[in-house]
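Take a look at this one; I'll ask things after.
Just one protein chain is left out here, and the rest sit where they should.
We call the chains A, B and C, going by the order they appear; numbering starts again at 1 in every chain.
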Amino acid sequence: MVKESIYNPEEIKDKLVADFPSKIARKRAKAIVVNTGTDETPQIAANARTVPGLITMRGCAYAGCKGVILGPTRDVLSITHGPIGCGFYSWLTRRNQTRPPKPEDENFMTYCLSTDMQESEIVFGGEKKLAQAIEEAYQLFKPKTIVVHATCPVGLIGDDIHQVTRAAQEKLGIKVFGFSCEGYKGVSQSAGHHIANNQIFKHMVGTDNTASPSPYRVNLLGEYNIGGDAFVIEDLFARCGFELVSTFCGNSDHDSMCRSHTAELNLVMCHRSINYMADMMETKYGIPWIKVNFIGAEATAKSLRKIARYFGDEKLIEQTERVIEEEMPAVSEARQLYQERCRGKKVMLFVGGSRAHHYQELFKELGMEVVAAGYEFAHRDDYEGRRVLPSITVDADSRNIEELTVEKDPERYKERVSPEKCAELAANGVEFKDYAGMMPEMEAGSLTIDEPSHHETFRLLELYKPDLYCAGVKEKYAVQKTGIPCLQLHSYDYGGPFAGFEGAINFYKDVDRLVSSRIWSYLEAPWQRQTQVKATYGI
Amino acid sequence: MVKESIYNPEEIKDKLVADFPSKIARKRAKAIVVNTGTDETPQIAANARTVPGLITMRGCAYAGCKGVILGPTRDVLSITHGPIGCGFYSWLTRRNQTRPPKPEDENFMTYCLSTDMQESEIVFGGEKKLAQAIEEAYQLFKPKTIVVHATCPVGLIGDDIHQVTRAAQEKLGIKVFGFSCEGYKGVSQSAGHHIANNQIFKHMVGTDNTASPSPYRVNLLGEYNIGGDAFVIEDLFARCGFELVSTFCGNSDHDSMCRSHTAELNLVMCHRSINYMADMMETKYGIPWIKVNFIGAEATAKSLRKIARYFGDEKLIEQTERVIEEEMPAVSEARQLYQERCRGKKVMLFVGGSRAHHYQELFKELGMEVVAAGYEFAHRDDYEGRRVLPSITVDADSRNIEELTVEKDPERYKERVSPEKCAELAANGVEFKDYAGMMPEMEAGSLTIDEPSHHETFRLLELYKPDLYCAGVKEKYAVQKTGIPCLQLHSYDYGGPFAGFEGAINFYKDVDRLVSSRIWSYLEAPWQRQTQVKATYGI
Amino acid sequence: MLLRHTAPGDSPREALTINPAKTCQPIGAMYAALGIHNCLPHSHGSQGCCAYHRSTLTRHYKEQVLSGTSSFTEGASVFGGQANLLQAIDNIFSVYNPDIIAVHTTCLSETIGDDITQIISKAKIENHIPQGKLVIHTNTPSYAGSHVTGFANMVKSMVQYLSEPAEGMPERRANIIPGWVEPADMREIKRLVEAMGINYIMFPDTSGVLDTPLTGHSELFPAGGTTIKQLRDTGRSKITFALGEAASGPAALQLDSKCKVPYDLLDLPIGLQATDRFINALCKRFHVDVPESITEERGRLLNLISNLHQYTYGKRVALWGDPDQLVALSEFLVLLNMKPVYVLTGTPGKRFEERMAAVLGDSVPEAKIAQGPGADMYRLHQWIKQEGVDLLIGNTYGKYIARDENTPLVRLGFPILDRVGHQYFPVVGYRGAMRLLEMILNAFLDKKDRECKEESFELVM
Partner (left out) sequence: MLLRHTAPGDSPREALTINPAKTCQPIGAMYAALGIHNCLPHSHGSQGCCAYHRSTLTRHYKEQVLSGTSSFTEGASVFGGQANLLQAIDNIFSVYNPDIIAVHTTCLSETIGDDITQIISKAKIENHIPQGKLVIHTNTPSYAGSHVTGFANMVKSMVQYLSEPAEGMPERRANIIPGWVEPADMREIKRLVEAMGINYIMFPDTSGVLDTPLTGHSELFPAGGTTIKQLRDTGRSKITFALGEAASGPAALQLDSKCKVPYDLLDLPIGLQATDRFINALCKRFHVDVPESITEERGRLLNLISNLHQYTYGKRVALWGDPDQLVALSEFLVLLNMKPVYVLTGTPGKRFEERMAAVLGDSVPEAKIAQGPGADMYRLHQWIKQEGVDLLIGNTYGKYIARDENTPLVRLGFPILDRVGHQYFPVVGYRGAMRLLEMILNAFLDKKDRECKEESFELVM
């Protein structure tokens, strides 16, 4: 396939910001980068403040904390402390599925608990109501753990949720703690991930030393079980012989998170939302981590092999190969079928903090061309690779998110891999504590854009007329109005799973459905076509 | 309650026929009778030809045979020989329910089998196609018995269905027989009942001498299990200790009909449709019959007591009383509640060949006034009582329906009740072979009208403005347009059961629903009321 | 299992029809005749036919359906029905006073060979027909064609008896023959034509006849229906749009040959494409612009399709019913990327299989199509037993298959005996297509919500 590039990407970049006031144009231009196709990536402005008034994809810290990180854990009872809205909007709106072992097991995910703050609490303080709400929640649900999420007004009026939760913990004899994840913290959901990671690490990780007898114990970090992704991965792990101690946080439960420090290896899917946890667990318990990706059949096979190789057991490696062999024929067959219909089509994806990268694997498998991509709430390292971490300047918005000081656990720290072994594994493709970032893996001439505004999105669509656009629900229907199908990569258009081998096949099908759908060729009515003909020929 | 009679019934009678051409008016006037409230009933013209062009409630012989009598027997496979319509319209449109003992037991009631006669068969004869159809039906369903129903053209073109079925019986080794129930036979469904009774008697009754060990063996005749009525009665019989050998024909099956001659007593519900059978079984096997009625709680109790008294066993009588005692409190409670809301309301019922009579019981229980009633396909005896049978003249339309000549079965005839016992029982209210008819039981001044045409119906509604009208589906929605609720007494408005004690309660509720429904008081829009006021006051 | 005796397989049958996917001609003629204003349909045959047709139509519409019958007895069957029909004409005009009686025959009167044309002319001569009143008829032998044929025949007879050719130039006016659709569909077609600013006569027109208001007053002849004047004027219109080849074609052809009114033979406007063609034909023939409001309705339909596409994509559907509906509906389902794998009608006719092959050929090569003898619902169910479907679309009789196979049923076609809505909410036009799509989506989503595992239970769909 010869790639046609009608536009010079630098020209397009200019066009994207041309309508902005000059100050904004300058700011946004830094967030738009033409990829080089090499490891030498230009710097991108990321994790920067959203420009007020520009229609944005982003949400807030509360959404990142309560919605993303805490949402998928079925038996930790969340109470939103604040006016009713925040609790309401985060009630069941993410598709993180959960499957308790037994039908009667605890599952609080269908419940939305809120203190529904009223004016009087804003004026006189809401601590009393919060304390009472925690007690009422305890009486009704008898959970192991209750957590409290702060919303915007809480910090402003000075409610001390940590004080209230400490008192409740004492009184009720269960674990109770809070998250200061007020919506104005940071510049996006990302702040909420960090805040959530910190508290989970402090209050849950390492609180139960019971370890499984299997030697191949792993944690899966940054997998949220959207549309059942985690179920697919759990199944693969079980078949390969890996023992999954805990997932942060898909189909997850309280107890396994408390035992997660007993794992031998941490597998990081969505680096953006969970890297804090991986780093802290390495520092404190000596658990090494590797980046994995179960989006894409090849990526899945590669990730499984890495895990097996890490443990080095021949039987494990063999069993892993067997599982891959079982899965690949169906994948190949589907790929062949759908490639025929999708190959060469252009796609853009703007979503999440790692999805826009991970899903490129699947599009490659379909032979589709990613002409532009970007994240919604990522940091520079997610684009440029972990190596740029030291060069990221900490701005005011990041500075006010707590950084935990973690030290080696005097008793429980254990070196899993010697430095020599580590080098040897790295030479064999098992690289620890690293990830390349999205930009180096994209084609030369393609665009990377951090958090495009609504305006930029529609300029992009006009200029490229891609065959498929991937984003979130706020974008989907607006994009489709232009006649370009849009796949939601947060919610999978309510389909999925998209992870693993099975997920790859689902994904191929869904992409084919979107790009091959008959409806797109009917947008003009016959009489509109006639009018055009008339206009053209002056009839 | 003082009864208001705004109109003189004789005047009303005149008004009903006033718009007819005089010849028709004279004919119809004979079918409209003012009840005397005594046993001295005037003669009514019934079972007469419908006047062509007058919109009628009636159906045809095929409907009476295939639809009514054969329809409810689950394991006799019916084939309609004719064009597709007759089979189609009689496919599942009556609500005769069936409950095979086991889920895998034969049930052909959901199937519509037809020879779908085409022009070529009309021209060249349809016997060959019929023979082939019977074979195909046998191959697919492997039934014990196949029956064939003739439709209008069959008789006209001279297809001999009896010849074809005899041949099929020989070839297939199962019972196969036919009904010459062409739609033009007789003047209504009634002809079809007779034709059906004859053939069932000839081909099925008495073909299996296996008798149940219970001494209290009865057949229930003329109960079609609309809305589950038969289930209620079956349950009552079982609880009282009566052994139900066979029902003609509700929730019925082939084998029990073949054994029906082993019963000790025949119970006749719908005399109109089934009297042939009762009489023939009495003549041939000596089974006496009594008229019963399970519509109405009092009538049900009375009927149950009659049966128990017939057998005379004290335990049986006691058990029967116990059952009645169990049922009556709920009935009384419901009756009290609904009487309050229904008492004194006026009702008309025009339906069937015994329903218009039976249901008067229930209306009496509710304290409602039956101001007019009549049947759709009845004969004079259904109105005036069995005593008028000898005086009924046989006209041309009746004469061409076969009358079987039945004689005592030399081996199986058995006198169940001696003449003396018979007299004694009669004195105790167990009267054999008799029924009073509808007219003697109606109030003086009320009207009896045989088969009112659409015109008469709407004159009646105008003149009486009854609170409730009971008829069939063809009348229901037309009647309701006038703002008067209409209860379908063929299909129970898809509710029921209405039989027995449970059914009485259902009926009370349904009648209350209809007459108390809020909707009837909203027929005028506010602006229409204003217009009227304007018109009245000249504003 | 309600249909426990149905086994998979495709066992050949030559003589036996089981669970038909059609019924007989006269009911179609009766339905068509109800679409004439102040008309009493009349069934010339045994009264059972009339009772069956009235009951079936009443159950479908939950409305008064009136018709006379010649109430044949055995005598009439032997000696001919002339006396009965003459008497019926007398009685009907004197008791019910319609403007017109529309007689259709039955297998009985056809078999004995009653010549209705002759009887009507005798009735005229002998003054059975009052001044200004009319009697028309059509032949609807039950042993040929189906209910659709009967409908088509009665509509054709309206033309034969009533349409009058233009003396000069035709009027700038369209005849719309809506085909066998519901009153609400006829209303919707009229709304579209009116929105285009086109003068028209629709015939027959059952709106206002079979969807009448509850007022406290009963009308023998409700306000709706095509008037006799309009029927006469059909011969003076500029063009006829015949919607649905099977139901409307014969009348259009007749109008062309009798009054030289040319016609466009179009599909029923069910779904996007057929509606497009209908609107476009109006637009072309009358040189009018399509109003923005209609283009917007179209766009809203497109929008809905595009938004919920994941639930329709690739779904296997079985459908049965009348040829005109099936063709247009199948085309629409294909647009939704659904797969009409089994499509079947009991109605015989020439063009159905050809049209279906054109609609499904490339898109659903595996589709099984059947028509006429042997194309019954037993066969359909056998196919389904061989390989299941995700959805059934057809009349109420499909509910037995639906329950046995736990497959959702979207009720469409005739008769619908167990739900309401079809007489009030159109399925034609763009708005109708949205309703269709809503019904289809609800069928899938309700089932998913009911049956999915708890972990797959979705808030947002």
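The working rule: a residue touches a chain if its C-beta (ideal position, glycine included) is under 8 Å from a C-beta of that chain, and two chains touch if they have at least 3 such contacts.
Please read all numbers here as calculations on a predicted model, not as lab measurements.
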Subject >> Absent-chain contact - pick from A:15, A:239 or A:455 >> reply: A:455
Original post:
Of C:211, C:322 or C:376, which residue touches the hidden chain?
Top reply: C:211
Subject >> Identified contact with the non-displayed chain, of C:166, C:220, C:253 or C:445 >> reply: C:445
**OP:** Over the whole complex, note the residues of subunit B touching the chain we left out.
**Re:** 92-93, 95, 97-99, 103, 228, 231, 473, 477, 480-481, 485, 491, 493-495, 510, 513-514, 517-520, 522-523, 525-528, 530
Original post:
Tell me, which residues in subunit C touch the chain that this view leaves out?
Top reply: 1-2, 59, 62, 211-215, 295-300, 302-304, 306-308, 396-397, 399-400, 402-403, 417-421, 424-425, 434-435, 437-438, 441-442, 445-446, 449-450, 454, 457-461
Original post:
Hey, which subunit A residues sit against the chain that's not shown?
Top reply: 19-21, 24, 49-63, 79, 82-93, 103-104, 106-108, 110-119, 121-122, 129-133, 136-137, 139-141, 151-153, 155-157, 182-188, 396-397, 400, 453-455, 458, 461, 472-474, 476-483, 523-524
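Methods note: only the chains that are shown with their structure count from here on.
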**OP:** Between A-C and B-C, flag the pair that has more C-beta pairs in contact.
**Re:** B-C
Subject >> Inter-chain centre distance, subunit A versus subunit C - centres from mean C-alpha coordinates, in Å >> reply: 54
